[in-house]
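Here's a structure for you.
With one protein chain removed, the remaining protein chains of the complex are shown where they sit.
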Amino acid sequence: MLVESEVVEVEGHIIDSLILAKVLDLILAAGCDYRSLDVDIGRTARDPSRARIEVSAPDPATLARLLAELHVHGANRAAHGDAQTAPVEVDGVLPAGFYSTTNLATWVSLDGRWCAVDREEMDCALVVRPTGALPNGGLPTVSNVPMHRAHVGDQVVVGSQGVRVKAPERRRVGPHFEFMDSDVSSEKPKGLFVAQVAERLRQVRSDQARILLVAGPALVHTGAGGDLARMVRDGWVDVLFAGNGFATHDMEANVLGTSLGVPVRGGAVPEGGHANHLRVINEVRRHGSIAAAVAAGYVGGGVMYECVRRGVPFVLGGSVRDDGPLPDVHTDVIEAADAMRAALAGVGAALICASTLHAIAAGNLLPASVETFCVDINPAVVTKLADRGSHQALGIVTDVGLFVGELAHALCGS
Amino acid sequence: MLVESEVVEVEGHIIDSLILAKVLDLILAAGCDYRSLDVDIGRTARDPSRARIEVSAPDPATLARLLAELHVHGANRAAHGDAQTAPVEVDGVLPAGFYSTTNLATWVSLDGRWCAVDREEMDCALVVRPTGALPNGGLPTVSNVPMHRAHVGDQVVVGSQGVRVKAPERRRVGPHFEFMDSDVSSEKPKGLFVAQVAERLRQVRSDQARILLVAGPALVHTGAGGDLARMVRDGWVDVLFAGNGFATHDMEANVLGTSLGVPVRGGAVPEGGHANHLRVINEVRRHGSIAAAVAAGYVGGGVMYECVRRGVPFVLGGSVRDDGPLPDVHTDVIEAADAMRAALAGVGAALICASTLHAIAAGNLLPASVETFCVDINPAVVTKLADRGSHQALGIVTDVGLFVGELAHALCGS
Amino acid sequence: MLVESEVVEVEGHIIDSLILAKVLDLILAAGCDYRSLDVDIGRTARDPSRARIEVSAPDPATLARLLAELHVHGANRAAHGDAQTAPVEVDGVLPAGFYSTTNLATWVSLDGRWCAVDREEMDCALVVRPTGALPNGGLPTVSNVPMHRAHVGDQVVVGSQGVRVKAPERRRVGPHFEFMDSDVSSEKPKGLFVAQVAERLRQVRSDQARILLVAGPALVHTGAGGDLARMVRDGWVDVLFAGNGFATHDMEANVLGTSLGVPVRGGAVPEGGHANHLRVINEVRRHGSIAAAVAAGYVGGGVMYECVRRGVPFVLGGSVRDDGPLPDVHTDVIEAADAMRAALAGVGAALICASTLHAIAAGNLLPASVETFCVDINPAVVTKLADRGSHQALGIVTDVGLFVGELAHALCGS
Partner (left out) sequence: MLVESEVVEVEGHIIDSLILAKVLDLILAAGCDYRSLDVDIGRTARDPSRARIEVSAPDPATLARLLAELHVHGANRAAHGDAQTAPVEVDGVLPAGFYSTTNLATWVSLDGRWCAVDREEMDCALVVRPTGALPNGGLPTVSNVPMHRAHVGDQVVVGSQGVRVKAPERRRVGPHFEFMDSDVSSEKPKGLFVAQVAERLRQVRSDQARILLVAGPALVHTGAGGDLARMVRDGWVDVLFAGNGFATHDMEANVLGTSLGVPVRGGAVPEGGHANHLRVINEVRRHGSIAAAVAAGYVGGGVMYECVRRGVPFVLGGSVRDDGPLPDVHTDVIEAADAMRAALAGVGAALICASTLHAIAAGNLLPASVETFCVDINPAVVTKLADRGSHQALGIVTDVGLFVGELAHALCGS
């Protein structure tokens, strides 16, 4: 039940500065809801737009918190009595509920009049000084004051009532400049991401849609091969796209215990073995196919093994850096892409891990409606996918080895 | 003169999926203009929104190109005759003007009826196959076909007339997920960025506003110290924020020819000198201040020298990693921040280079109205600034050493 | 028991090209051992060096594998009969045990004579073609052949006997160029790293030495705060260095459930709350200290709470970007560094997580003998620590949130 409501207003270039989008987003993210009362989109690029939105919240505290948050993006409360203040009681300590400033131009309503704040700085407080014989004709002054400069007796604005900000403008500097956004920050709680991806994959599976895994060799190097194999075995992968490297290192890890010659499970396996991957490729070539190598018992575990066992289709696309390659690799890249196209029917979600080449290849082929998660430790890979047109993918910057380990745990149990 | 016009429509969650913002942005970026004819914002988060926009372009070719581009983001032409087709004349080669697909669900108007395209894949062509005794009751089929599969005689859709797409939805997976955007991609033409930043700084100076430089030590390590000094000398820096490291290495480079012991100009200076920065700090401490060291001739060039000579105010904020530090460093960080606040009056633009700590410190203090450019080779720094609330800064991911060299060239001549 | 042995030789600039170091390293990493029989270091930089090393291995297979591996780095077997060959039996499949090439100039002993291989390419096979009426005077030819070009009947060198390579040279291009090494690659098995760090920390604790944790705020943003608190509670942290940000977000996460306003545990906490960190700082300032806030019950969990409860000393160093700051922060950076110095006595290991500023500050203060692990998702941070002189630290490029979660699990149980 959303029982508390209030009307907010936002004005300016609220469409192209993304202000309105951000405001609506925050409302929903806070567990609140909105009704648009009045939206007037400027007729031309020069005209400002205006929107009045009724915000509903489950309780007064949530509403107050949300209203304060909306200020950061330039949305003001339509109703405004005067601002309320409370005195500082200890030097350097603000009264509880103090209004926390944004970096936008700000006005405070006092005695029914709007007083401009003297300067703009975020994360400060507003101190109101009483009217005196001042050049501004008797208006109180409102100063932007950092916490450590608050002195006993200062009157500080509390709550967001009676405070208005000017919405920020998006400057149009040139066609290449973009405003910074933290889309692919690594500083996010990855445990939550694991839970959310697991939840989405469960939903996709329960919707009878198929799950595509696009896998790069770093998954094996980082020790996630076993976890991924469990996910295949338990039915969380319906189709696999990868290259010669991933399939080779996955089998190398299972046959020889190394990945690109480096041991992946610790213990007694010596480092070295720069030719290990070649020996594995050579033996699989001798068997004629990965399926034949599995059938003959040469490969006894891992992602490729589980795919063969469960009949999960895989497309291994060739690349100019391939050693060997494995007999299953499509050495003609056009045939490889066509094979990938043919395998996409019914795919409802794609999990792309630690691959640049195959990530972009898959991104090129996927409909926008396929839910896509791109996991890589390198933000540039995630960014590049977006650059190539896959705007609907969700990026997660983290260590794929640890991430897939926790995802397998969430989906398959320990 | 924008003489050509056409009406486009967009429908769906066009606000919160950022579709409308992107559409308006593309129109202006293409040198075209718009009038909003009819915008109906959904009352609630469940209701779709609709917008009809009249687009004006300087010539038919630009208009056609723009209309095709708008399709990528889900905006369709309101007027629609049937789609036009042209035959393939060489296997694997499409007719000129072929319609290039998006990854959105697509329909083609044929004989006045909308025919759904069989699958979604971007960067392909649409091939129309004639009506036959088909299960779909006689509608032509429209197939999404990659270029290499086009065969002689195939009828391919040309132009965007008679093609509609469904606007993509923004999925709400969870509060932390963000859609990927390539805001801080390193794969942008940096020469243009140099010209644009130079242009903006010229504008700010001609507006009588002041320019703030926030500088990290990598500027000196990468050899940009001399270029930056020229910029100070020629009046392109009105106030400098930095730390002990930048000021020390700038003077070390000028007194001893090294930066953190590494020679910065090539030639005869031997590598080594791990203690060089300490020796410079020690001597400046002996003089009592940077200004005194300049006056005494100990420091004869560089950024700090030019600041002293021209009276450019600088604030050196201390940090726990500082050696020495220099006598001018504010070792109390609260005093340092207060000194920075005091120096910001009149600042209209900020150029932040190769600094994380001081970038965030400055970002905390700057009003949103100050034009801010953040230059770093590490996308994470740029992202972090946005995470901390400085959404209005523009990020440039490049090598600061080379970038500042070219910027100095653009502003000061060679 | 190392029962198998063989003598290897290496010649060239084996010291400054790091060849000898790498060879000895590989021997030990393979579980083998060595005795140096004869080492002749060139008198000058122009003179080549030579070393003869007796390698001992536990079994013939390990020895053979190691000898093959040493070839990559230019170490040849001293004893050499002729090379052995085996025929290709299937097109594109090499005989088992084929010699895998390096990218070094290579010779093969045939009929007691050294025959040069026609070209250098790594990861290929050597095919011997019989003597004919050839211009080279009757020597067999040896060709470097990629696997896919091997034809039935080709005689392929197997094993490393009778194969010699020329050690690579390290070119001296200039003082700044460095050879690439993959020291801080993110493509390593992180599960093993967790186990190894846990093992080292156990050892340090059993040696009665103290463990230093240097913590950045991303630890909290990535959701690792609870895991870290467990580590403190269970006695795995003896001293903590951090800044205002870490301590604030740790308490914010426990008091308000967010970190920089972003919920860190999922569930019902709404996003937003850009001022949450300020409110927490303000209340702790009201209490007068973190310890007082803990005593008063305002802070009831988290890293700072556990430090107060267990009497773990902490040093919070101030920085110019600090909001507030917390009353426990040393706002004077010289005092902060002195407090850090005073707290280092008895420290035997340092775990540095997700911090640049405090990582470098701690790195400046730590003796080389303190075992130091630097964990960050950004390779540049790890590189920077080395640039500043902390050459003895071990770098781990991974997601700190997931890494610390698994480390806490390894040390404290689930």
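Letters A, B and C mark the chains as written, and numbering starts fresh at 1 in each.
What we mean here is this: a contact is a pair of C-beta atoms (placed from the backbone, for glycine too) under 8 Å apart; a residue touches a chain by one contact, two chains touch by 3 or more.
Fair warning: this is a prediction, and the values are worked out from it, not measured in the lab.
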Among B:65, B:80 or B:119, residue touching the chain not depicted: B:65
Residue touching the undisplayed chain, where the options are B:304, B:334 or B:397: B:397
Contact with the hidden chain (one of B:3, B:79 or B:192): B:192
Footprint left on chain C by the chain that the document does not show: 15-18, 20-21, 24-25, 27-29, 33-36, 39, 41-45, 51, 72, 102-105, 119-123, 146, 148-149, 168-189, 192-193, 196, 200, 334, 337-338, 341, 364-369, 371, 374, 379-380, 382-387, 389-396
For chain A, residues in touch with the removed chain: 174-176, 243, 260, 262-263, 266, 271, 274, 317-323, 325, 331-334, 336-337, 340, 356-358, 360-361, 364, 378, 380, 387-389
Footprint left on chain B by the chain that the document does not show: 26, 29-31, 62, 65-66, 68-69, 72, 90, 92-94, 96, 98, 100, 123, 146-148, 186-192, 195, 217-218, 221-223, 259, 262, 264-266, 268, 270-275, 278-279, 281-283, 285-286, 323-325, 377-378, 397-399, 401-403, 405-406
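We adopt the following convention: only the chains that are shown with their structure count from here on.
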Contact graph of the chains (line, ring, star, complete, other): complete
Chain copies touching (chain B, chain C) - same or different residues, decided at half shared: same
Chain centroid nearest the full-protein CA centroid: A
Geometric centre distance via CA averages, chain C-chain A, whole Å: 28
Centre distance in Å when chain B and chain C are each reduced to the mean of their C-alpha atoms: 34
Sites on chain C at which at least two other chains make contact: 262, 266, 271, 274, 323, 325, 378
